[in-house]
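Removed: one protein chain of the complex. Kept in place: all other protein chains.
A and B label the chains in the order they appear, each numbered from 1.
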Amino acid sequence: MGFYAVQSLNALSFSMLLLLTGLGLSVVLNLMNFVNLTHGSFFLLGAYVGVYWLASGAPWWLAFPVAFAAAGLAGFLLERFPFRQFYARTHLMQVLLTYGLSVIFADLMRWGFGAQILSPEIPEALRGVVFIMDMPFPIYRLFIIGFGAALAFALWFVIDRTIWGAVVRACVTDRGFVETLGLDTRRIFTAVLVISAGLGGISGALGAGILSAYPGLDEEVLILALIVVVAGGLGTFRGTVLSALLLGFAMTFSKVWVPEFSNVVALAIMAALLVALPEGLVAKKVRQV
Amino acid sequence: MSSIADGTGRVETRPASERRSLPLAARSALLVLAAAVPLLFAGDYQLRFLAEILIIGTAVLSLDLLVGFGGLVSLGHAVFFGGAAYVAAVASQALGADIVVMLVVGIATGMASALLMGVVVMRTIALFFLILSLIVGQIVWEVVFHWREVTGGADGLRGFPVLTLHTGFATIPLNTGVALYLASLVLALAAWLAARSFVNAPIGRALLGTRERQLRMSALGYSIPRIRLMALVASGGIAGAAGALYPFVNQYVGPNAVHWTMSAMMIIMLVIGGVGSLYGAFIGSAIYLGIQTYVSSYTDRWQLVVGLVFVLTVMIMPKGVVAGLKAAFGRRPSEEGRS
Partner (left out) sequence: MSANAVPALSIEGVAKSFGGLKVLSDVSVTLGQGECLGLIGPNGAGKTTLFNIVTGFLIPDQGRVAFAGEDITRARPDARVRTGLVRTFQKSMAFPELSVRENLALAARSRTGEGYGWFGSGKAVAAADEAADALLTRAQLRERAELPVAGLSYGEQRIVDVLVSLAMRPRVLLLDEPTAGLSRAEGEHLVEVVRALGDGVSTILIAHDLDIVFGVCDRVAVLDLGRLIACDTPDAIKAHEGAQAAYLGATLGEAA
């Protein structure tokens, strides 16, 4: 019993990482209709920033805002050039551009941070374990669950319940209309991309405590985040949450029950999902014809 | 519908033979001449390298059928190529490495795996297709990676028998650079002819229709899954043929040959060379492998160079370097088509 409770919490903490990373992708896809495959690079950048910050002796909790800022800055620059030129292009062209950029960033980061695996020093306050039904569970993972949930909730609140969110959603439907209201849509898009990139960075800093930071992590995370977003139904908030939970639990429990074929089982579950629901868990409602 | 494909894969509506000013015979002669040049000047190593370019290029050509004509961007394409490479490598231990047998084995593997993949993915489009093909491909990769007894796991397979060609009276070993180059050349040419006939046949037209106007194709009575499945199987067969020769040229086949990054590499090559042009597959393969082989001897940052070339191609010459350079020097390929 305690074993399964702990495994469920493990799954939940991993789902939370997937959710945070996926939400970054999904926000840009949903609000700006832009596919950003450099998102894995933001994650890895955040992870490296986190590792170096925690090793520096500066206040540990600042690592997360700093990772957000670093990745956000990268997102800001990329938005100016060349993302902006590709907003109106097809998804294919966006995929190609951003995948190419991610290849460049991967090599730049390998150059700058080296090829070895870097693990962060977990701050004192988050070290150690708590006992859940007599089973130990790392405090750091609880922190991820709590922090992640708060962040995801805040994001949902801003997008779904505030005037800023309404403006961004209006931009997607009719950009010209929003401009006639005297709002600068370019700034709005910049802001969305910075937030998305920052989310990627903060997920990286959080995730480094479990996954470490190394060349190639960017691609691994990108693939998982893409699976989450696409299986969720391309950018609906509810769908992304559901599919992050599904993938997180599938990957954790397949490791428990069938360790040899854990990835095969988890991937097969996601494949089966997409075969059964070719438009994802929560499909956007569109009238055909 | 926000299709993942756009105009990059445009084909001319007329057969290629009417478009060019040079008559067919002259162009064939030029091609033969160009193919013969390396035989005179290149060493054994370079010829093997050219063979690799042609074989990978053939796999990329098969991907062009899907991407350029069907708008189907697959991240699982390496399965057809790498899967055939593994099956050929394993089969050669038991059956010997007769080139015809290897090709049959490879084509069958490519088509069978494409059929399996197709049954899973044929109802999805755009990003859903991209991700589903990726997932299916990664499942295969996991199997290859963990099935050590047969695939060698992470180490892959080495030490294959010599590829041979049985003619009526003699058995010719294909283990020199010259022989491998010529075999790959014949393969690439056959694959190109097959792909071209596919594109110009009714099935190719229908495939193009599903990319441009899915609804219309349904309304015309075409079954879109059936068209996609046929395209996948044809593409898988060509990729499989290329995969069958790959172990013998490369002297090694490892799990990376079926990994999604291999599929991504093929997409990069295709885009650099020119989506929807068929010949671009070989140009892209030559540029990519050229950078990988020659730049890496000067700097560790060859991936950076590839990435830059790729991104610049996407930004400046979305139809590929050949079309891009032609446009830059005043001969617009689109005008050429109208005559």
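Some points to look at:
What we mean here is this: a residue touches a chain if its C-beta (ideal position, glycine included) is under 8 Å from a C-beta of that chain, and two chains touch if they have at least 3 such contacts.
Remember, it's a predicted structure, so these values are computed and weren't measured experimentally.
Within the full complex, the residue among B:Val150, B:Leu215 or B:Leu325 touching the omitted chain is B:Leu215. Check B:Met102, B:Ala234 or B:Met269 against the missing chain and you find that the one touching it is B:Ala234. Only one residue from B:Ala59, B:Leu132 or B:Ala206 touches the chain missing from this view: B:Ala206. Listed for subunit B, the residues touching the missing chain in the whole complex are 10, 13, 197-198, 201-206, 209, 212-213, 215-224, 226-227, 230, 234.
We take it that only the chains that are shown with their structure count from here on.
For the pair subunit A and subunit B, the distance between mean C-alpha positions equals 33 Å.
Taken in their complex, subunit A has these residues touching subunit B: 33, 35, 82, 85, 89-93, 95-97, 99-101, 103-104, 106-108, 111, 219, 223, 226-227, 230-231, 234, 260-261, 263-264, 267-268, 270-271, 274-275, 278-280, 289.
Within the complex formed with subunit A, the subunit B residues making contact are 2-6, 8, 71, 73, 120, 123-124, 126-128, 130-132, 134-136, 138-139, 142-143, 146, 215, 260-261, 264, 267-268, 271, 300-301, 303-304, 306-308, 310-311, 314-315, 318.
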